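Right, one structure below, let's go through it.
Left out: one protein chain. Kept in place: all the others.
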Amino acid sequence: MIAGLVLAVLATLAFGALLAVALDGRLAILAAQGARQRVETEAPDRLNRDLAPAWYLALAAIGLSVVPFAEGAALIDSPVGIVVWGSCEALIVVTVFLHGWSPNAPFPLIGAYRYAAIGLPVLLPSMFVLIAAALPAESLSFVAIVDSQRELWNVIRQPLGLPLFCIVALALTLRGPMDYADAADIATGTSAEESGPARVLWDIARAAMLVSVSAIAATVFLGGPLGPVLPGPVWLWLKIAGLMALFVLGGRRIARTTPSRMLSILWVILLPLSFLHLAISGVLAL
Amino acid sequence: MTDLIVSLLAAFAAWTGWRVFRVDSMVRASFSLMLSFVAVGGIGVVLSAPYIGIATIFMMAVEMMVMAIFMVMFMMNPAGLNPMVMVHQHRISIAAGLLAATGLGVAILSTPLPSNPVPAEAPVVAQLGHELLGPSMLIFETAGVTLLATMIGAVILSSRRGRFGAADEGARPPGLDPGGPPAGRRPESGGGHHHHGGHS
Amino acid sequence: MQTFVILAGWALLAALLARQGMKAAASSAPQAAPFLGGGTPDSHAWQRYHFRPYTMALVFIAFEMEMMFMYPWAVVFVSEGLTALAEMGMFLAILSVGILYGWREGVFRWE
Amino acid sequence: MTLIIVLLGAAALIGIGLYGALSQQSFVMLMMGLELMLNGALLAIIGFWSQALGGMPEGQLLAILVMAVMAVEMAVGFALVVAIYRKRQADMTESIGTLKQ
Partner (left out) sequence: MGMSPLARLALRAPVPVFAAIGPGRQADVERLLARRGLRRALTPRDAAVLLLAGDLPPDAMEPLGRVHDQVPRPRRILRWTDRTETGDAVADRLATAWRGLCGGEDGDDDLQPDAPSNAWRGVGPHGQGGTGMMGGTPYGRPMAMTGLDIRDGLQLDRYTARLGPFAPMLPPGLVLELTLQGDVICDAGVVCPPFAQPADADAPVLCSARMLALLGLEDAARRVIRGGRPGALWLRGAVPRGLGRIEGGGDARERLAGYLAGTPAALAVPPLPELLSGLEWAEAMLVLASLPPSSILRATRLREAA
């Protein structure tokens, strides 16, 4: 059982990351980049530079491990699944920061701090949205959250949830209008000094994180493995793929505003919105 | 098995805690403290305190991120490019630390400890929730007020625009000649600019 | 226990992959110089970095503690009913005052 | 047995934290020492709650309060650091002493 779930997580991550890279049209680019030289910078923090992509990848795997692939079958069937995912989100901010800090170069440094400024407040709407989903389930476990959507998916019951979580997802995967860590005005930011396999591994980790975030969104809002006719895992994979396409294609078409403006938007618009979302979900759940 | 993992994690927590004061880079110091917290959270998970354990990791990851930001902001030589020890009363501190640790250790080993483990599969999170909303409601709301006071205090202390004008006004004495360096302060020289590190 | 082993397992696996999959970085001195579009820096990039929204970060760590109380609250919300709604409403209202105050003082901007 | 291991670990953390809080010249590093001591306290609370108190909910509440104390300590501590730095351009404990004059 456990071995099967480990395999399921690994396979989902691998094929999902492949799909994400393909959706971005970057398969050939990564293949070419992987064979090139890996450049060292002046006096870097070598340990963190090597390990930052690995932590990002590990967090993606951990995030996917709390997702139930079939009803009641999650690799980490934790009673506090939401909190596990929350810790993953917080550690993602740390990881991206380390990735930008470690090369000791100006553009990655600006990207790292920019991401810390945006990534931290992004955690707030994310947590409120997930807690709102936990209310009708009366549990913090993803298995119970799936169970609570048997009659009605959360995407309909809590209509503000998925749009808010989309913003979080884009921020966590450094994508679209929320890619403050690797923007064009700072020459791809935290990755500006990376080349060769290190750059490829970071991109793969980002793709894997996209799989993970989509899986969480599919579980929390689209009923996860629930669905007629087809078996549970297939439904989950379909929903993950759909959400990934939404994030990739949608993220590409929205402009990114300046970080200072986004910070105000996060606190002044998105945080009150997530309060409102929580209040509505609370009243409806009673 | 549980004992083995717990002792490994406890040793890891202590080792990373020790590294905090031994690494040169402030970023590494902050995140080594974070690893120490993560290990404690891990012990919590192993000892059937899933909520407290994981939430420790969550909260501390965020707090240590902020810690790292402030460490780099205010520490001289934040990346430890020139390794340097910035300590005072070093011997006394080591003695105090050792004394505290051994004293507590002896006390632990010599006291008969009660044994009443938490029952497996107990709904610990729900118990905590009922506790918060019921008997400890006052503590819960007081915590809210305390956090509010903290937020307001932090804003007042750290932001420049106070009700009474810019907070740094008067911090720089006026220059001897207009636009010149502030009076009564050593002129800024390269290299040794506010150099406090004479205690090692 | 099992949870812990899985978490540690993923981290170890990823770290091994990174260590094995990447050869050590190497470069000549001009190659290692930080990229500035052909320009040169005067100093190391690592510095006392002025993080602009620092007041926001302080407000954030105080505000974010409310999560610790909220997770257990969410579990018992339905069974406690209106009490839970009222108590958390009050708690969040108290904290919102802090956010509003911070907003009025302009801390959610690049300082 | 488990409880003894946990408490010994907590004692070690408190000892290291005390060393840090006493020895560090810089105010921010001193706060790291305090956090480490609170970490030890947190570990001891988790151990007691899990092994000796039979899962009393108050134990978990205490752990949460320790974390709240850490957050408050950090927020107020760093706000003080900012305020002092603005006045004195210094981050050392000694220069806080001179601020009183």
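For reference, chains read A, B, C and D in written order, and residue numbers begin at 1 within each chain.
What we mean here is this: a residue touches a chain if its C-beta (ideal position, glycine included) is under 8 Å from a C-beta of that chain, and two chains touch if they have at least 3 such contacts.
Just so you know, these numbers come straight off a predicted model, no measurement behind them.
For the omitted chain, the shown partners it touches in the full complex are A, B, C, D. Listed residues A:I186, A:I216 or A:L270: the one in touch with the omitted chain is A:I186. By the touch criterion stated above, the residues of subunit D touching the omitted chain are 82, 85-86, 89.
Mapped onto subunit B, the interface with the missing chain covers residues 73, 76-77, 81-84, 160, 166-168, 171-172, 188, 190-197.
By the touch rule set out above, subunit C reaches the unshown chain at residues 27-31, 33, 35-52, 110-111.
The rule we apply is simple: only the chains that are shown with their structure count from here on.
If each chain is reduced to the centroid of its CA atoms, subunit C and subunit D end up 20 Å from each other. With centres taken as mean Cα positions, subunit C sits 15 Å from subunit B.
Shared interface positions of subunit B, defined as residues touching 2 or more other chains, are 2, 50-51, 55, 58-59, 62-63, 66, 69-70, 74-76, 79, 81, 125, 128, 130, 132, 143, 147, 150-151, 154-155, 158, 160.
Within subunit D, contacts with two or more other chains are made by residues 64, 67-68, 71-72, 74-75, 78-79, 82. Partner subunit C is touched in their complex by these residues of subunit A: 2, 6, 37-43, 46, 49-51, 53-55, 57-58, 61-62, 65, 75-76, 78, 80, 82-83, 86, 101, 103-107, 109, 113, 116-117, 120-121, 123-124, 127, 131, 134-136, 138-140, 187, 192-193, 196-198, 201, 259-260, 263-264, 266-268, 271, 275, 279, 282-283, 285-286.
On the side of subunit B, the complex with subunit D involves touching residues 2-3, 6-7, 9-11, 13-14, 17-18, 20-21, 26, 29-30, 33, 36-37, 40, 43-44, 47-49, 51-53, 55-56, 59, 63, 66-67, 70-71, 74-76, 86-90, 92-94, 96-102, 104-105, 108-109, 113-119, 122, 124, 127-128, 130-132, 136, 139, 143, 146-147, 150-151, 153-158, 160, 167-168, 171, 194, 196, 199. Across the interface of their complex, subunit A is touched by residues 25, 27-28, 31, 34, 50-51, 54-55, 57-58, 61-62, 64-66, 68-69, 79, 81, 125 of subunit B.
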